[in-house]
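Only one protein chain is missing from this complex, and each of the others stays in its spot.
Take a look at chain A:
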């Protein structure tokens, strides 16, 4: 890698995929680059191709045309190539009941590393570590069907993290969770990002995307409508509308405050209500 060149971990070139042969394309010439270590939010209407793209990134779906590059090399759809890709890219599915298939939490988490052919002692150590790290210990002895939605989500994230992936994909991780569990999940996500894992997350929560992400990808009808830094994307009313999104509350409020002359437009645009609050405090004092 030359200096100044970006370290791209996932790149899609003209990626196309349809669920039925000759049917409507779920992915229609998707082109995008994702840099290593970034936090990327994927937004778009239901059925805009986010989940399909995610399953391509993990090699579950093989694109009918176009190329997917992982770490600079095209993905090989051989047994070994797929195994390698799936080890390095983990998916946390939206509905944990589709992902957790073992009655015991411990066994569930051990499934991935056992498939990688690790030695049992190593698997045991890894599983214990991740149970500790994600604070699963209080319910590790409970059967999967007796776990709450948030706990199931924690276990499904542990399932993936235990394999030490370089990229973690989360499909609407906070959907259907109460505020407390959504916060726990977000803290876990922040922890992985801090460890240098590239995180791709589908979400419908634009306020959260603006605050959290390094980059937002807007998708519409199987293609990438817009990719860019969160503030730029969130200010693009037209694109947001096309992707069935409302602008974030904080930007609307900030715009109004500036218009009314309450706030002076200086420095960065606030990305969360807390940040906007600090701006107001600062301007009042100074």
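Quick note on the criterion: contacts are C-beta pairs under 8 Å (C-beta built on N, C-alpha and C of every residue); 3 or more make two chains touch, one makes a residue touch a chain; residues count from 1.
The criterion applied here is as follows: contacts and distances are computed from a predicted model.
In the listed set "TonB-linked SusC/RagA family outer membrane protein", "Cobalt ECF transporter T component CbiQ", "Polar amino acid transport system permease protein" or "Heavy-metal-associated domain-containing protein", the entry agreeing with the UniProt name of the missing subunit chain is "Cobalt ECF transporter T component CbiQ". Residue in contact with the omitted chain (choice from A:26, A:144, A:167 or A:225): A:144. Contact with the chain that does not appear here is found for just one residue of A:63, A:112 or A:270, A:112. On the side of chain A, touch with the chain left out of the figure occurs at residues 55, 58, 60, 83, 86-87, 90-91, 93, 95, 97-104, 106-108, 110-112, 114-116, 120, 123-124, 127, 141-146, 159-160, 163.
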